[in-house]
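Have a look at the structure that comes next, please.
For this view, one protein chain was removed and the others were kept in their places.
Letters A, B and C mark the chains as written, and numbering starts fresh at 1 in each.
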Amino acid sequence: MSSSSTRSFSGVVPPVATPLLPDGTVDHASLERLVDYLVASGVHGLFALGSTGETAYFTDDQRVDILRTIASAAAGRVPIIAGAIELTSARIVETSRRLVATGADAVVTTAPLYTLNSPAEVDRHFRAVAAGIDAPLWAYDVPVRVHSKLGLELLMSLGRDGVIAGVKDSSGDDVGFRRLLAANDAAGHPLQLLTGHEMVVDAMLLAGADGVVPGFANVEATGYVRLWDAATRGDWEAARGEQERINRAFEIVFQPQGLSGDATGVGAFKAAMKARGIIDHATMAFPTQPLDDAAVERIHGILAELDLLPVQAS
Amino acid sequence: MSSSSTRSFSGVVPPVATPLLPDGTVDHASLERLVDYLVASGVHGLFALGSTGETAYFTDDQRVDILRTIASAAAGRVPIIAGAIELTSARIVETSRRLVATGADAVVTTAPLYTLNSPAEVDRHFRAVAAGIDAPLWAYDVPVRVHSKLGLELLMSLGRDGVIAGVKDSSGDDVGFRRLLAANDAAGHPLQLLTGHEMVVDAMLLAGADGVVPGFANVEATGYVRLWDAATRGDWEAARGEQERINRAFEIVFQPQGLSGDATGVGAFKAAMKARGIIDHATMAFPTQPLDDAAVERIHGILAELDLLPVQAS
Amino acid sequence: MSSSSTRSFSGVVPPVATPLLPDGTVDHASLERLVDYLVASGVHGLFALGSTGETAYFTDDQRVDILRTIASAAAGRVPIIAGAIELTSARIVETSRRLVATGADAVVTTAPLYTLNSPAEVDRHFRAVAAGIDAPLWAYDVPVRVHSKLGLELLMSLGRDGVIAGVKDSSGDDVGFRRLLAANDAAGHPLQLLTGHEMVVDAMLLAGADGVVPGFANVEATGYVRLWDAATRGDWEAARGEQERINRAFEIVFQPQGLSGDATGVGAFKAAMKARGIIDHATMAFPTQPLDDAAVERIHGILAELDLLPVQAS
Partner (left out) sequence: MSSSSTRSFSGVVPPVATPLLPDGTVDHASLERLVDYLVASGVHGLFALGSTGETAYFTDDQRVDILRTIASAAAGRVPIIAGAIELTSARIVETSRRLVATGADAVVTTAPLYTLNSPAEVDRHFRAVAAGIDAPLWAYDVPVRVHSKLGLELLMSLGRDGVIAGVKDSSGDDVGFRRLLAANDAAGHPLQLLTGHEMVVDAMLLAGADGVVPGFANVEATGYVRLWDAATRGDWEAARGEQERINRAFEIVFQPQGLSGDATGVGAFKAAMKARGIIDHATMAFPTQPLDDAAVERIHGILAELDLLPVQAS
């Protein structure tokens, strides 16, 4: 692994959304503004090309293009971990190499997609990907998309052997995550463990998580930074207070009705980001359907109530 | 769409396995022999790069390489439909174009993978893929891998509008398939409907299916051709008899114990193909784990009992 | 086991619906009429207190009450198998004994509900129930309700040991059912195997099923009797033709929109039964919600188109 492995990921590491122009191509100007907003807000790292970044919808060329802008805008101020979302090991290595060459400090990937593999095969999969790339590898546990869960033994074995440097946990299994935190501590903390469950960050930090990957930070990053700071100094009441304020704002993602999971989450974020002036258009990647006006209206209402409007200068 | 669209797919259309050398690279000699065996056995088309072909494990370059050999060996004797298994529309179009350029007469793909889309978005997805390629498009319904089912209304709408030319149904939903058969007939049969459920082909043909995609044909293709011929002439007792004989042989896929779904199915086929002399090695794509000797032994026993051994000259 | 065990179940064995008065109590007059209609139509047995009979919604006293009327109306003309749907072994035995005392010739039950059991525990469960009752026991495989599947080895072991006399398969797993048919034949046919998949009866009979449990027979029983007769004499084209006619009528169950699974299926049957004059009210068990007028209208339209209206004298 390269020297890039010396850069680690903890604290607030937002999954960077991918602003698009109305024609569906990348809105690089908005993307630069977004990265500036995030870094200026005090986040500790950037997660490029994750689910919130709609990465699965882009070709590899587009992915490189997006990452290039993120890396250029970040300008080394914070480390960047990039998602290599592909079907299987060899394909992931191909994609990952391009991402590392474009500026990713680390790569994160999942178990194989579409295939029907055993835990032993998933273990071999991660080892092959790690061996094929020149950057730290992270495991992304997101059963709602991958349709299998990365087990405790698997992750700890990969961690102890230095195959993976960390885990982004979006498993929805709080008991499993708590056991992973304990096992990781018992093993000398080989893994950095980030939670993707942005509505319970106070609780997960109390439980020992190393950080969070909050999609809502694309809308408001300062709250999560304050939450992290409160937790770091042991002020759990303040952490909870900040979390509860964030959660009231997070209700924006429950406003779209009858749309797909991707349209709902990313759509709400992009509508709010546009309302706050962070990006210019709320366009989502094809074929995701747009929010209707009523949902956007309700999102504006929630933001206004929490003084997150009028449009701030980013 | 090109003139290739005039070639249609019905009858027995085996998913061609991908023989590998012990080092994991494609065994082109065995692949040629396999294609020759299938065509000589009387199959009516070839399904290249499907799940039985382990396509998800290969890079796009490898896929092109595999398809080139299949097309060359088939030499126009039967039409070829190729799987373009990728995450989303734009990526599928990229892959499909290479496959069509390499000799695929048609392309088959699934709903998006990894993403969380609504039926309306899946509809747009198929329309975008069809618009982006110069060959007939088929829909592949395989919930065990895609984790969502293609609905009746969706498929019929795509069929009536000429977006898709057919469906390969591996949904495991016999009632849904029966309703699709009826709706398709009522609409003037715009779709060709192939079943992937190779243990119930007699029943599905009685119900009106246009054909079958039997992985076991890689082991013995003649049985399915006989079954098809019996059904075509309305001799359902003969069709059932042939199906029952095939099913006794198909028990090979239930012999591996404790392995993954991919190892079990493809592993049993490859072990039997090697035993029959159709291919040289039973190697599976990385990271799939090999069968143990006991399972291979049991597979040999089943083949022997049914006089499918000793090794036949292919 | 009692001499009742000499009565077996094959052919057409409809799950008897439970007509209710508008106040939710059992409409015994309609129930008698329904049983008369079924027996007069030539069915070969009756399945009392199944899912179509809404049995789970009734107390044990109500169940006994319902079964008493069915038995009295059937008057020994056909055998009766009764569902004992309860959580676990001891509770099932309690309920079953009352059902047998009330006239059930056999009892059918599922794996335990609510609990988290292994196949070995499910095996012990069925053996304990069989040992506790004085009538043949059947296994009911309905994963959509029980949320686990009864495995091939389990069923064959129970069959070979004389613990269960048959299986009602509503598993939706046509390949699994085909394997069960083959294993049962190989073992000397210890089990009677009935399919609950009423849209593919022709195909399942071709595959070797011993009969069918068709909910739609409550609406029109004569079609399934004709289908069975055609299959019995090997006229598969006639069987398919009858199935296809039935399936056009069966579209009634796809007319309700936005209702629960129970409201949709039973509601469509009851609406059609009322329209045909077989029962007096379409009331469903509490808390199932009624169909709206538009759905009932569409159901009437389908029946009319197939000459199943105007109201026939039952």
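The rule is simple: a residue touches a chain if its C-beta (ideal position, glycine included) is under 8 Å from a C-beta of that chain, and two chains touch if they have at least 3 such contacts.
Remember, it's a predicted structure, so these values are computed and weren't measured experimentally.
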Output for the hidden chain's shown neighbours is A, C
Given C:28, C:68, C:91 or C:300, the one touching the chain that is not displayed | C:91
Among the options C:77, C:124, C:189 or C:233, which residue touches the chain absent from this view?
-> C:124
Among C:57, C:177 or C:269, the residue in touch with the chain that has been omitted = C:57
Sole contact to the chain not displayed, among A:63, A:197, A:226 or A:298 | A:197
Residue positions on chain C contacting the omitted chain are 56-59, 62, 85-91, 94, 112-118, 120-122, 124-125, 128, 144-147, 259-263, 286-289
Residue-wise, where is chain A in contact with the chain that is not depicted?
-> 172-175, 178-179, 182, 197, 199-200, 202-204, 206-208, 234, 236-237, 240, 244, 247-248
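Methods note: only the chains that are shown with their structure count from here on.
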Line, ring, star, complete or other: which one describes how these chains touch?
-> line
Name the chain whose C-alpha centroid is farthest from the C-alpha centroid of chain A.
-> C
Approximate Å spacing (C-alpha centroids) for the pair chain A, chain C = 50
Cα centroid separation between chain B and chain C, in whole Å?
-> 36
Provide the list of chain B residues touching at least two other chains, using ranges where the numbers run on.
-> none
